[in-house]
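Every protein chain but one is kept in place in this view of the complex.
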Amino acid sequence: MNIAPRTQPMPVFDCTQRVLRYQQVRDVTTGLCHSLTPEDMALQSMPDASPAKWHSAHSSWFFEHFLLAPYLKDYRPFDPQFNYLFNSYYYTVGGMHPRSERGLLSRPDVAEVAHYRAHVDEHMHKLLDARGREPELAYLTTLGLNHEQQHQELLLMDIKHLFARNPLQPRWRALPAPVSTSALPLKFIPCPEGLLPIGHAGSDFAFDNETPRHRVFIQAHALANRLTTNNDYLEFIRAGGYSAPALWLSDGWASVQREGWNRPLYWNQDMTAEFTLGGERELDSHAPVCHVSYYEADAFARWAGARLPTEAEWETLAADRAIEGNFMEQGRFHPLGASAVAEPPYQMYGDVWEWTMSPYTPYPGFKPLAGTLGEYNGKFMANQMVLRGGSCATPREHVRASYRNFFYPQQRWQFSGLRLAQDA
Amino acid sequence: MNIAPRTQPMPVFDCTQRVLRYQQVRDVTTGLCHSLTPEDMALQSMPDASPAKWHSAHSSWFFEHFLLAPYLKDYRPFDPQFNYLFNSYYYTVGGMHPRSERGLLSRPDVAEVAHYRAHVDEHMHKLLDARGREPELAYLTTLGLNHEQQHQELLLMDIKHLFARNPLQPRWRALPAPVSTSALPLKFIPCPEGLLPIGHAGSDFAFDNETPRHRVFIQAHALANRLTTNNDYLEFIRAGGYSAPALWLSDGWASVQREGWNRPLYWNQDMTAEFTLGGERELDSHAPVCHVSYYEADAFARWAGARLPTEAEWETLAADRAIEGNFMEQGRFHPLGASAVAEPPYQMYGDVWEWTMSPYTPYPGFKPLAGTLGEYNGKFMANQMVLRGGSCATPREHVRASYRNFFYPQQRWQFSGLRLAQDA
Amino acid sequence: MNIAPRTQPMPVFDCTQRVLRYQQVRDVTTGLCHSLTPEDMALQSMPDASPAKWHSAHSSWFFEHFLLAPYLKDYRPFDPQFNYLFNSYYYTVGGMHPRSERGLLSRPDVAEVAHYRAHVDEHMHKLLDARGREPELAYLTTLGLNHEQQHQELLLMDIKHLFARNPLQPRWRALPAPVSTSALPLKFIPCPEGLLPIGHAGSDFAFDNETPRHRVFIQAHALANRLTTNNDYLEFIRAGGYSAPALWLSDGWASVQREGWNRPLYWNQDMTAEFTLGGERELDSHAPVCHVSYYEADAFARWAGARLPTEAEWETLAADRAIEGNFMEQGRFHPLGASAVAEPPYQMYGDVWEWTMSPYTPYPGFKPLAGTLGEYNGKFMANQMVLRGGSCATPREHVRASYRNFFYPQQRWQFSGLRLAQDA
Partner (left out) sequence: MNIAPRTQPMPVFDCTQRVLRYQQVRDVTTGLCHSLTPEDMALQSMPDASPAKWHSAHSSWFFEHFLLAPYLKDYRPFDPQFNYLFNSYYYTVGGMHPRSERGLLSRPDVAEVAHYRAHVDEHMHKLLDARGREPELAYLTTLGLNHEQQHQELLLMDIKHLFARNPLQPRWRALPAPVSTSALPLKFIPCPEGLLPIGHAGSDFAFDNETPRHRVFIQAHALANRLTTNNDYLEFIRAGGYSAPALWLSDGWASVQREGWNRPLYWNQDMTAEFTLGGERELDSHAPVCHVSYYEADAFARWAGARLPTEAEWETLAADRAIEGNFMEQGRFHPLGASAVAEPPYQMYGDVWEWTMSPYTPYPGFKPLAGTLGEYNGKFMANQMVLRGGSCATPREHVRASYRNFFYPQQRWQFSGLRLAQDA
């Protein structure tokens, strides 16, 4: 079995620290659930979301199914039915519990899922001790850990959505007070045309959808020095943005009408406060707008006489910048205003995922992973849009310049914002 | 404020034992939840069902809102938001959390709901001690306890439905082994025509919808000596009952097509076993068929060359029989076959609610309770059918000959079966 | 083959004039379509409605299927596929074109349907000439003609609904100007209790659902001397009737919310005019309110401190009154205000169908017609409410005191109004 994509070298997994590293990532998930009750962990607030318990079990199942079962001698699954319950979408594995019914599973309960995690961890330690240096295992473990990190962000998105639906508006955790920020003038950074490479290079881990690295001809253009702020977005709203169909894509306008959108998700009705993982909080004018759909980002850009960047434009600008910013590790779990101390472009990484105008499609020469793991990314390459740069709920190590996140244009429960672009 | 219906005398509440009696009923609810995890109690498997936690809180809210708030001096609500969260359908109280979103409330958690119950109980004890002898309080307390009992049965129905949706098929509780039973020949008991009284008589508690007692002219007819059994129903299925539109009401046939019905709810695919509150169990041929909709009961009766009874026919036959049978107190939580030892008609009470062919309409001269409590029963008097006799999940004290239960004709998660009738 | 219900004598069909009579009824349908374009006749404005062309073809199919095919020697169907296309709901005949797709049939076109009618008529003449005196044929022909009359009213309802959906608001026909009327004081006519017969008596034609005649015990009550008028209903609206949930049945309130109801169907937004078959016309305050659903009729009655009559109450009052009123033959096709010249109760027949509070259920001892025709009425005996008395779109000969019309409580495109009742 050769799982790695043909065009991609085996990534280096730190073999001496492998168990430690494995457990560090796994423990982050557990930590995120620390303040959650069993009920919090069992509920599903909409079909797009999953219960925290499910995330916890599914990310364990990933290791069990793709590592323990095939590689650990005499491994016996914790519970054979979990293969059905916690398979997310791998049809080539077999049947699966319907996504929209994940919130109907009161059993296994939180305690049993904790046992499941412990069971998987214990056996993963054994496997990593024995064979963790083998490239295939190292690759798969890295994949499993990156997968776990994706579910860490999903778990936070889903808890935030669940709590926002509760009239009691519970908070996930007391969060640090916001840092006061000030307005930064919007400027556009010119970028010349060129035939430039994008996609993952080198031997570090990346997802199959970031490969192969290839050349793209990019027209001359300019990117905003900063993210679009709450203040910018309020102007758009006050100018009647949500009632001007000419600003919207046709499907976007249909969403506005059907959903009754008139402001970002989580803003309160008078647009002075927003719901955060730390409860309701005053809206910071200078912080980046967050929880807008692609349709809203696109309409805003049109109103502003600009457009969204392509993913190639974004990546070529981001490529040589340090991956620093407001990530999960900062413990803020909410976007911050830009600091003028840094050098522009500000906040390319962290704070909010940036919508691009690029549909999520395969790169030229794309080969999905062989076997079941080929279902990981490739089958979602229709109807979704690419987002770049990571958010305040993304582990810092998880992102890179070539990282491609993707959501449907009508979704907005992810930490998504935007940066403007212009033709030269 | 005069809450009792005009035409109904104040019921006698046992004043000397009133706190004891109150607590006995309340403790039954707690007991039913004994084996449930917090997750079990938080989930909602369909819009018709509610989380166990919600039942527990709502039945407490009923006492808080209708007794403590108006009658207990200086009473302060446990949490003012609960008035919104745990109001079921009383528009005259104010807004309410949407029914279909009861399963989105991870908070208040199970522990807090337990505190809420304790808080309400403590204050109810005070109120009952002080004023429990007053007729209005006695009446309202009795109403609240009857309301609680209704939610006890709903809680069981809802837990059964939730567990049945879980591929792990958890069991609520280990149940006593079924008693072996044998076939009883079907006979029809002739009943002559007459102008007969139905409806609640006397001063004991009854719901407003059982009043006023009034005369009905009943044609000569005959009622089956026993309930329709699983065996009877299997014959109907094997004879092609589910694929013969001529046997069905038009709306019933539409349900069959839309829902893909081909057997009672909870039967397994090969029709040898059924899901119970004690897990899957072999189908007992001689036990009454259960969890059929009105449409199925009606189609079965038509196939059998018979019909369902009217509620007046049922009540006049049941009126002078002792209220004995397989009720919640038996601890079986599942219908049993009839015992030939008893005298026919068998199983008029307990085991399964019996569908009648009577739409749920007001009795001539019906007056709903005054004020908000007028919403209790009257506003449901459209599109639903009356069921009679109580089930294995009904507290014995809760039913009587005049008791009118009601469900929509397509619903079948309640413990519902049928008894045949014939024109003379 | 014995088609007539067991308990019902063969009706007398005027055998000497039988062809004439047959053609008279058939020609009314053709006349109603006189002003319609082929497009008007082909469209379907909602699943409840059917294209005029379909009504025309289906009522012909009824004669073809139930009379020509079984009784006319060597009869060959006009087109064998019409058995599929124009079967309405007789499952025992075989498959049928889905009701909601009747508006997808551009073919057969109007001209071909006219040929079909002519073909059926020509052969019916032959059959009636030869065997029209035989009781079974006489009965079936009478049934077919009554069936045709029902579709005449449906055709008018459906054209009105279609035209109302068209922003051009076409009119079906120029209608006679309304007669000016004046207010009549509302009075209640007392009716004593009694064990009274209802249902069809005698040997004239009646539908199976009107039989058998049987005794009902009726409580003392009173019925309004007149219908509820537009003025009465406006008062209800102005008093906030559509925003007071306490006035509504639970399912009714759900309809109000879901459909956004705030006035009768066909009233314009400022409630000064209504859409009629003759185009928009000023609202006549003293004319009976029309095109209200059961839920609206019931809420109005509750607001007025009254209730709707039962069908038995209505029938016993109507039984000895002449069947006179504003019927289809008057050519008004719209309800008129009551004339004080007549004797109360006014307008028991004609103008508007009167909602009763009686669910449509079988009479004691009801036997549907044998064979396929048993599907005519019986299978709709769930979830619908009985209306009495006929309307301005009903042929006068078609109704009688025992006639039971029925619609779902949320439907309101029929000519439906109400008369109040009170307990004594």
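Assorted remarks:
The letters A, B and C name the chains in turn, as written, and every chain counts its residues from 1.
By our rule, a residue touches a chain if its C-beta (ideal position, glycine included) is under 8 Å from a C-beta of that chain, and two chains touch if they have at least 3 such contacts.
These figures come from a predicted structure and were not determined experimentally.
Partner chains of the missing chain, restricted to those shown and counted over the full complex, are A, C.
Touching the missing chain, out of A:76, A:133, A:187 or A:214, is residue A:214. Residue in contact with the omitted chain (choice from C:19, C:72, C:85 or C:201): C:85.
Considering the whole complex, the residue from A:51, A:252, A:325 or A:345 that touches the absent chain is A:252. Not every partner is drawn; the one left out touches chain C at residues 37-43, 45, 53, 81, 84-85, 97, 101, 103-110, 162-163, 165-168, 170. In the full complex, chain A touches the omitted chain through residues 89, 91-92, 195, 214-217, 219, 221, 245-246, 248-253, 294-295, 298, 357-359, 361-362, 364-365, 374-375, 379-383, 409, 423.
Keep this in mind: only the chains that are shown with their structure count from here on.
Under the touch definition stated at the top, chain B and chain C share no contacting partner at all.
Most remote from chain B, judged by the distance between CA-atom centroids, is A.
Inter-chain spacing, taken between the CA centroids of chain B and chain C, is 37 Å. Distance from the chain A centre to the chain C centre is 60 Å, each centre being the mean of its Cα atoms. Under the contact definition stated at the top, not a single residue of chain C touches 2 or more other chains.
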